[in-house]
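The other protein chains are all here in position, but one chain of the complex has been omitted.
For chain A:
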C-alpha cells in the first residue's frame, strides 16, 4: 500500500497528528488554567486574556477546549473499538455458525443496519445510564451494524475464493480457515474503516453530550462545552465556536486520513518512478510511425532481481503483435511498465517508452488512461463486483472525458454491442457475476474502448477461455484495430494461438526478446533454438501418446540469476563456449525477422 500525499491526505495526517499531540499534552500544559476559577470573570465574551471567553465559574474556555481534547478523543476511541469489536464478531458469525444460526445472524445484522444510528445510540445510552459510559456504549452500538455488514460482505467474498475451497477439501478446520484465510484477507479494509469510524464517533459523542445525554459535569468533553456554550450563543457566540471548531476539525481530519488510506490500499501500484531513468542507454532513432516504441526497457526489484532486461519493441498502427514466452519471462511486467503499473517496489528504467509519439512519463494519468486500454487475464479483477456493468463502463467516459451520465451510458451500451455482447441493454444492467467468463472479458474490452485507445494491451485475456472464445476475442480485437487504427500487444504463453491470430510474434526469454518474426513464418521459419523448442513441445492431434511429451529440459533462470551470456545456454542443445560468456544481440535475420543467437546469425 503506498500513500499518495495529495493535499487532503496531508491535511488529514497533519490534523490527526495535532489531535494526538493535543490528547497527550493538552491536560499537562493547560490543565491548571482550565480549572482555575475566577469569580471576577464569570460568563465573559472574548477578550485578550480569554480569547474564547469564560464559563459560569470564570474558567478560561480556550484552555478547557484544549484540555477536553484528550477526553473527547479517548471516548471516541473507546466507542469505536467497542463498536468495531461487536460488529466484527457479529459479522463473522454467519461464516462460523451452522446454517440456521448463520441466517439468524445475517438477519440481525440486516435489521440493525436498517435501524437509524442516532436512535440506536440514544436508546442504548438511555438504557445504560446517562453519562460518559452510556454515550460510549450508545455510539458503539451505532457503529457496530456498519462494521458487521462490512465484515460480513468481506468475509463472504473471501469465503468464496478458490483457496478457501481448496483448504476445505484438504480438511482444514473451520476455525483455522477463519484465522488463516478469512481474517488476514479482510483485516486491511476493516482497519481502514476504523479511522473513518473514529471521526464519526467523535461527532456522534459530541452530539450526545450536546443533547445532554453524554458527559456530565464536572467532567467535560467538546460536546459538553458546546452544550454549555450554546445557551449563550446569542449573547457571546464565540464561546460555542471553540468546541464546535474542535469537533469539526477532528472529525474532518480522521475522515480525510481514512479516505486517503482507503485509496492507497485500493491502489497497490505506483505509477511513475521517483528517480529519473538511470544511465539512459542511447535510444537510437525513434520510430515515428509506431504507436508503441519501447527501447531498452528494464524492470528491477530490490535484491538484484531484473525480470525485464533491456527490452526493445515497436508496434505499428493497425498491427496485432503477439508477445509470447514462458511463465516468468517478464511479459506481464513489460505490459505493466507500459501502463505505469509495475508494483512497488519495482523500478522501471528505459531509453525510450513512447506511446503515440510521446514519452509516457509526460502523459497525465488521464491522457494515459484514454490512450491505453489494458485488458488483463482476470476480468473479474478489472470489474467491481458490486456495480452494474453499464455503470462501470459509463464511469470511464464520465471521469476521463467529462461526458454526461446519459451520454456515457448510451456509449456504454453501444460499446457492449460493438464487442458482440448479446443483448447489450440487458447486460449493461447486470452485475459481473451474472456474465460468463467470455462475456466478462468482452465487457472489459468494451471498457477499454470507452475512450479512443491508441494501444490495447491484452495480457493473457483468453487463458482461461476455450479456443472458440479465444478466436472470437482476438477477432474482435482485430476488428477494433482495423476500425480505429489502434495497435494491439497481445500477451500469451500459447504460441499456437498467437501464431494463428497475430500479425507478428515477439518471443521473450528471461526478460529479453530472443526472436521477432511474422506470425505465418512461425511454423517453418522460426530460427532461435528456444522458439523452435517451444513449437516442438506443442502437443497436437497426431502426437505419439506412448512417448513422453517433448519439453525443454531445465528451467528458465530466475530473474536474479541470469548470467552474462545467452540466458538459454543451459538448456540449449547448440550452445557453445561463447554462448555462456557473451550475450548475442538481437540482429536482423532475413527480411522482417530478428534473432538473438550466435549459432543462427
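FYI, a contact is a pair of C-beta atoms (placed from the backbone, for glycine too) under 8 Å apart; a residue touches a chain by one contact, two chains touch by 3 or more; residues count from 1.
In this section, contacts and distances are computed from a predicted model.
Protein name for the hidden chain, per its UniProt entry and selected from "Tryptophan synthase beta chain", "Glutathione-dependent formaldehyde dehydrogenase", "Sulfite reductase" or "ABC transporter ATP-binding protein": "ABC transporter ATP-binding protein".
When the whole complex is considered, the residue among A:124, A:195, A:332 or A:488 that touches the unshown chain is A:332. The missing chain, though absent from the display, is touched by one residue of A:40, A:98, A:402 or A:548; that residue is A:548. Contacts to the hidden chain, counted on chain A, fall at residues 161-163, 165-172, 180-181, 184-185, 325-328, 332, 343, 377-378, 380-381, 436-438, 460, 463-469, 471, 493-497, 499-501, 519-523, 533-535, 537-541, 543, 545, 548-552, 555, 558.
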